[in-house]
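Comments concern the structure below.
Excluded from the complex is one protein chain; the other protein chains are retained at their positions.
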Amino acid sequence: MLEVANLEVVYNDVVLVLRGLSIEVRDGQIVALLGANGAGKTTSLRAITGLLDVHEGDVTKGHVNWNGSRIDDKDASHIVRAGISQVMEGRRVFAEMSVDDNLKTGAITNKSSSSEKSAYQRVMEMFPALQSRRKDSAGYLSGGEQQMLAIGRALMSNPKLLILDEPSLGLAPMLVQQIRDIIVDINKQGTSVLLIEQNASMALSIADYGYIMETGKVVMNGESSKLLGDEDVQEFYLGLRTEGGERKSFKDVKHYKRRKRWLS
Amino acid sequence: MIAALVIAQAVTPNAIDKFGNALASGIALGAIYAILALGFVIIFKATQVVNFAHGGIAAFGAYMVVYFATVLNVPGRWLSFLPFGVQWTLSAILAILVTALLGVIIERIVIRPMIGKALFAVAMITLGVDLIIRTITVDYMGNQSRGLGDPWGAGVFVFGGIRIAHTQVVTVLVAMIAVGLLAWFFRTRTGTAMRATAFDQEAAMAQGISVGKVFAIAWGIGAALAAIGGIFSSVFPRGAAGVTPFTALIAFRAFPAVIIGGLDSISGAIVGGMLVGLAEVFAASYLGSVSWLGTGFAGIVAWLLMMAVLLIKPYGIFGTEEVRRV
Amino acid sequence: MRGRPLLFTSYPSEMKLLPTTTKRVSMALLLVIVILLPLHALPFLGFLGDSDWLLIIDRMLVFAIAALGLNLLTGVAGQVSLGHAFFMAVGAYTAVLLGGVSGNTIWGLGLPIWIWLPAAGAMAALVGILVAPTAVRVRGLYLAFVTLGLVFIGQYLWRNLGRIAGGPTTGRDWPPLEFALWRGDPIISFSTDSSWFGIEMIRSAKTYYVLLGLVIVFAVLAKNLMRTRIGRSWASIRDRDIAAEVMGVAEAKGKTQAFAVSSFYAGIAGALMGAVFGRLIPETWDLLLSIEFIAIILIGGAGTITGTLLGTVFVVMLPRVVEELTLWLANQAETGGAFAWIADFFVATGSDDFGFISTSAAGPGLSIFQLNIVLFGVLIIVFLIAEPLGLYGIWIRVRNYWKGWPFTY
Partner (left out) sequence: MRKRLSFLVMIVVIALVAAACSSSGDDDTTTTADSGGSATTTAPAAATTTAPAAATTTAPPDTSGDIKTGRGVDADAKVITIGMLADLTGLFAPLVVDITDSQLAFWDDVNANGGIDGWTVEIVVEDTNYNVEQHIEKYEKIRNDVLALGQSTGSPTNVAALPKYKEDSMVFIPLSWYSGWAVPDFDGGLAMEQYTNYCIEAMNVLGFANEMGAKTVALATFPGDYGQDGAAGVKKAVDFYGMELVYDGEAAVIPGQDQTEVVTGIVSSGADWTFLTTNPSTAAEIIGGAAQAGYTGAWTGSTPSYDFRLLDSPVAPIIDASYYQSGYNVPWGTDVPGAAKMTEVLTAAYPDRRPSDAFAIGWSYSLSLQQAIKAAIDSGDITPEGFAAAVNSLTAVDFGGLAPSQSYAGSSNEFVQRASAIYKPSLEEYTAAGGAEQTLSQEGGGTTGSTESPSGGFFTSDAAAAYDFSAACYEL
């Protein structure tokens, strides 16, 4: 179980990005973390996976626990070894290396070659599209294929928790569907998933539980069905209009701002 | 004009011998530059550090050979039944390993805390490291030149008018072996991790690759290659006196090789090294008698070549182009 | 608006040279200190007026001018150049050709300072303009290495241009710092001992005042460049060259300007360096000199005038300060002063004593001269690791701490 409690993160000693974030991912769950640009979603991911250092960030308060032990002070490779794997925003495949070599880097923490082999088998079954392009440079794959490669690479370490940062970004709706199915599939095979998304409807449609972030903290959380039914969520994250289908005036937007503040 | 001079000299009686000697000598020098450039590029590619301490490390490697082979006789003193050549080779390998360790230590102490800091700030740090390494090794090993005591001595192969030193053949062979080992290494798990880190450090970290370990390995390999370059620039005929406090300056001569090949290209380092070595030796052999070029023209040929290459290809022959987007 | 130092009501007021009262007061104080420096009038720092310290300080002032130039090019416009020594040499040789005395084997026109000094800068700037197109084509580290190549090519040129540079390893004499209307006896000489306004002054002190004046002029000039349109266009090239171009900043033009101005500074500094030392050899203009300037702006903090000046003080004065420190340590160890126990830890006084430095001629370990070099290296490393933003970064950190106190941010 992943437990983020009251986390505060500061960049460059001055920029306070997370101000008391608390979330939880129970084993076997798919949890969605939603929020607009700049809400601190990616920072949360970095804090969990040990990548804050690279960006001059520090955890100043709170902690991250994984299965009962604290991990926010561990480095990235330790966290991957502990079973948390991630798919970074923008895919970040190693474009100069072949598909196979990309997958090999994902398996760097595997102890035995047999577990590496079985992980490789599983990825190939899950993404038949990659099968035929094993020797090609990753840079020549299409966007969708690259996203699959990135997910496959993350699965190579046999994670117990997979964190995906905006997997639907920049993909055609068809492909988004496909990715969605894959996530469900992965979850069914026994991996918990933390899905960080702007595409709330996609995320909430498969998640068990959801968190909504604004300016560095959670402003709303609950079962995804409950969130899906919430008026504000529908309005601001799902783009559904609730007030008679009329265009909002500027005044309403102000109203929205006030309401948002009240929410928190 | 220069071409005409070369042609004029190419039709003299000993032309073939002269050409052959220059070619052999140029290839041997090129191999040294290539090895030095390779170490430089590996360190740069993996850690984005311009290593000004490369020369100091190279000289350190050569001094270590002196220390192990001629002062301590290690490991030869326990293996006296082996032929001298083998004993010396073992000392040299030991020296290379110790130098690699030095590279790892440098990385750990002064480069690690600077990860992600401005490129030139880190370069300055390596300059400080260079001062320290050079001063302390020179203090310990003495100011005077120290012979490496290598088994080849002043031996020369004679093919008619073409004379090639044994050490030159060995230099080229060792360079080829080093390149072969590197090619193999890059296909291994750790090698793959290294390439991934060089390409995208953060993404590599996200895969669980321990970037620190990769950095350490890169510095280890880079320092080992520097040591090889230092050793073979301190043997007959070019470094006949052995290693001196000025052996370290050879690294500056290898800089144009790095740039010609492209700062981040492994194959570029090899090609660049060879080009620079050949260019220097051929310029010295064929343009030395041209009085209007003044003295020491051969010494800047590499730099002129580098500028010419950069005007045509701004990122070297094999260098990756920086993506320029708004 | 008085008494609220951070409240600016307009962009021009924020961009003023000395925007706050505190700055004005501290600048005035600093000015008093630097004027009193060579007169042995400063409490505790009187020794800086000694001729040996003054000579180093004079070199520091020359370096400051060159460093200000490199700061404009590297710190502001973002073009890393390792070729500053080359441009200094161009200036120095222009100066000596115009102002130097001709001999059997060397050329010199013997013209006065008001010709050779500006000409040195102008010539260097011209060469800078010729180099600039390369900077448009070649970027980043590659540019650094192209300019490094200039240093080596320069050394080849100076070695072979004996009529201008003097013989290799022996060099030639530079025109002294003296003001004359034309060839002939100078009206004012800054390079002889005499009294000014009733105050007896050694030549290093006079040279100091001339150089100090020039440093102030060039610093203000640089500051003005930075805070006007040109400086902003350079900064935009540094931060994002393509974006700058899209916004209408001409990249090629900006880089050419930056190279020209920076080389002008370097040329002036080169000419002055010849004047301060009297004689220089062609080997002076080597890579290490260039690197010293990079070190200065990095250690000081790239992109700021204050940082550049602080960096110059640090880099030029450090070897001498380290030297004094090691001598003091050795002295303590031998005479048994109050700090003898520390010194004894570092210094080996006998052959069986533990220590890092040897004081006895036959003793092992680093000699104090080697220790000087090692300590210099260690200080650069320690310093850059502790504060990658340089001395200016430390200053800003301290200032922000007090500004925000007691809050951390």
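Lettered A, B and C in written order, each chain numbered from 1.
Criterion: a contact is a pair of C-beta atoms (placed from the backbone, for glycine too) under 8 Å apart; a residue touches a chain by one contact, two chains touch by 3 or more.
None of these values were measured; they are calculated from a predicted model.
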(request) Could you run through the displayed chains and say which ones the absent chain touches? (result) B, C
(request) Consider the whole complex, including the chain that is not shown, and state which of C:189, C:306, C:331 or C:400 touches that chain. (result) C:331
(request) Provide the residue numbers of chain C that touch the chain removed from this figure. (result) 40, 46-47, 49-52, 54-56, 59, 104-105, 159, 166-171, 193, 200, 202, 204, 277-281, 283-284, 323-324, 327-328, 330-331, 334, 346, 348, 354-374, 377-378, 381-382, 385-386
(message) Contact with the hidden chain only, please: which chain B residues?
(response) 14, 18, 21-22, 25, 29, 70-71, 105, 109-110, 112-113, 132, 135-136, 139-147, 149-150, 152-154, 156, 158, 163-165, 235-242, 244-246, 249, 253, 280-281, 284-285, 287-289, 295-296, 298-299
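Note that only the chains that are shown with their structure count from here on.
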(message) Distance between chain B and chain C based on Cα centroids, please, to the nearest Å.
(response) 33
(request) Calculate how many whole Å lie between the centre of chain A and the centre of chain C, each centre taken as the average of the chain's C-alpha atoms. (result) 51
(message) Residue numbers of chain B touching chain C in their complex, please.
(response) 50, 52, 110, 113-114, 117-122, 124-125, 127-132, 135-136, 138-139, 252, 255-256, 258-259, 263, 294-297, 299-300, 303-304, 306-307, 310-311, 314-316, 319, 322, 324-326
(message) List the residues on chain C that touch chain B in their complex, please.
(response) 80, 134, 137-142, 144-146, 148-149, 152-153, 156, 159-160, 240-243, 246, 287, 291, 294-295, 298-299, 302, 365-367, 370, 373-374, 376-381, 384-385, 388
(request) Using the touch rule from the top, collect the residues of chain B that touch chain A in their complex. (result) 115-116, 189, 192-193, 195-196, 199-212
